[in-house]
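The complex appears here without one of its protein chains, the remainder shown in place.
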Amino acid sequence: MALAVEIPDRVDPYLDIDEYEPEADLMVLNLGPQHPSTHGVFHVKLFLDGEIIIKAVPYAGYLHRGVEKLCEKLMFTQITPIVDKNDYVSPMMNEQAINMAFEALLGVEVPRRARYVRTIEAELQRIASHLLWLGTFGMDLGGALGGGATIFMHCFRERESILDLFEEVTGCRFHYNTHTIGGNRHDITPGWADHVKQALDVIDQRIPEYESLMTGNRIFVERTRGVGVLKAELAMELGITGPMLRAAGVSHDLRRHAPYHAYDEIKVKVQTEKAGDSLARTLVRIREMSESSRIVRELIDNVPEGPICGHKPIKIATQERAQSGQAYACLESPRGELGTYVIGGGANKGASPYRLKIRPPSLHAVSCLPYVLPGHTVSDAVTILGSTDPIIGEVDR
Amino acid sequence: MKALAGISGFGGALLHGAVYGILIVTVLMTVTAWSIWFERKFSGRMQSRLGPTLVGPAGLLQPLADALKLLQKESIVPASADKALFRLAPPLTVLFALGTAAVIPFSPKVIAADLDVGVLYLLALSGLMVFPVWIAGWASNNKYSLLGGMRAVAQGISYEVPLVLAAMVPVVLSGSMKLSEIVRFQRHHGWFIAWPPGPGLLAFVLFFMASLAEANRIPFDIPEAESELVAGVTTEYTGMEFGLFYLSEYLHTLIVSAVAAALFFGGWDGPFAPGLFWMVLKTLLLFGSIFWIRWTLLRFRSDQLMVICWKYLVPGGLVLVMAAAVWVQFITPNQTATGMAPAAPSAVPAQPLFHEEVP
Partner (left out) sequence: MKGVVLDKKVVALLGERFGVEEFPDDVPPLLDGTRHFELARALKDEIGYRLYGFCVASHWLETTPKKGGDPDPEHYEVATGLRAPGKRSTLAVWRVRLSMDEEIESLVPLFAGADWQEREQYDLVGVRFANHPDLRRLMMPEDWEGHPLRKDYAIETACPPWR
């Protein structure tokens, strides 16, 4: 069946559709912004020939809240709870990224105990985020009233146990505001390690079950194999990092190759797959969950004694001032490289940053859509969008 | 009832059909409404959560609450929709679904219209059930509904073929299209699911899959694929019109289970208890297994669906009909429905069953 437009190997996302013959009769379908499975308020305009997508144009900005402008008038400690809401699924990552940037700007050392606690919290957050992704991905494929809902319920039940752990430490299930310049505000208690191990025992037993529920399911494999293939070169040009890049075959993980926190004391096994399709991304994320569980078990019993915060506690928000200087700090969030670029010397005589820019991994992941979607059907569009694990709060800030 | 027993002939058949028809329709609609409760409880337990518990004891009045909620909503017709067709589609789905219930043999006595061409009637109405979905997709004037409608048509007419082929197997084996004859044949010669060994079971699997596709159930529910097409064909419907689509889906599933029970599992055949009990039990077991499949599996993509139908189910169906024909012609050439010598079909009078039946 010949398409109205030939789809080349390297798609040109700026294709001018009007050039093609009028009898082609391409239909324009708007996927979103209100849609059950666009993972937030996201809009992709699809140009269809029958059911095959010829061109896809994503529109971002529906969730733009002006976080960067807002942070220019807030003090450093006031920024942490605002930035929590960017990647609203893994708030620990946002907080850690922002505080790492401020620590670099102000030249503050983080003590060893805080680095261990940050690592453990980050890995637990990674498991929770991937569980949420697996549940919603199943829903995309199988329907909110159907087989997908079953996997969704199971994944969220495991996620609840992790959120209970966080509640024990920080008092919040979500959006913790537990990090500060120089360390953490909340220290872990001696009993927490046992609770973590109990929760991980249950999760370690269930992750292979979920893996077989998905990958042993013939329908799942047929719907994700070969769908949304992203080549490594294109991924790197697009700036995609994280499980999407690793599924394309590139072994690049900031935890191993540019270590921070306590990752220089342990060895993280980087999970890669070669195919670059949605099935590969699923496998990479599931294996990353097991790997994170292993890392937490390795660290939880060996947390060194010492102060949890290396800097004097901040009682007044204007305590920390930076008159000049530019800093960039990044970490490996469940979606890729989450970085923060901060320029010091802003309002309130330097107590606010002059410019704060967050480099969100989901922005790059979602910008792969014009390259990957053409040639697939509308059902595949939902699968591919789900497998890129986009968080629109992060894309738009 | 006794006074009516005297009326025979066409008037009697009409009266019989009307009385039993109304009875069956009422019972079916009630059972369908409570199947909503059953589904929610069952799926809840499968996902380690409780289903509805608040409304009535153990949530049993939930369907009533749902129906009341839908009834009191405004029925919105989009300004640019085709108003006549838009309003026509929901009642049509229920109509065709209920129409098929006329020929199902619930027990030796309880059957609204025991047509000589029962199976043909069933298949014809299944084919008609594609229309309301398509009409709804077109009349909504909405791209999502249109896509859903087109997919529904493609799926519906494709899966007609394996459905017909699979339904032909019991017809060939028993030599009659009359559903009560098929049930009686199974009573005497063994259920088709087990005897003849092989073709019967495979024909059941084919019939089951094709019926799931006709009823738009997961894994074949592309026309109403919620995560892709918002609500597919039913996107623009509100209130009780949406409720009718919802209801007709459960009704269609229930009827498909009843038909499968009659064609392959021996219908009302069973020891100790009256026929009605066995028929209801078999229907409900099949109905439950359809839900079980729904809440476990993901859905197929539309092109994968077509591949399954045309490359696997249709050739399989043809082979099975051939196998059934070989069985009847060469292996058991002297059997008929009632085990008597081959006789004309009209040897047993096809009368409305107010009278004593011939077992």
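Which chain is which? They are A and B, in the order written, and residues in each are numbered from 1.
One rule holds in what follows: a residue touches a chain if its C-beta (ideal position, glycine included) is under 8 Å from a C-beta of that chain, and two chains touch if they have at least 3 such contacts.
All values reported here derive from a predicted model rather than from experimental measurement.
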item: Touch partners, limited to displayed chains, of the chain removed from view; value: A
item: Residue in contact with the excluded chain [from A:L26, A:I53, A:A101 or A:I127]; value: A:A101
item: Residues of chain A in contact with the chain not shown; value: 14, 60-61, 64, 66, 68-70, 73, 100-101, 104-105, 107, 233-234, 236-241, 245, 250-252, 254, 257-258, 324-329, 337, 339, 341, 343, 354-355, 357, 359, 363-364, 367, 371, 396
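Everything below uses one rule, namely that only the chains that are shown with their structure count from here on.
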item: Complex contacts: residues of chain A adjacent to chain B; value: 27, 29, 35-37, 51, 138-150, 153-154, 157, 217, 219-220, 222-223, 377-380, 382
item: Contact footprint of chain A on chain B as seen in their complex; value: 43, 46-49, 143-144, 147, 218-219, 221-222, 225-230, 294-304
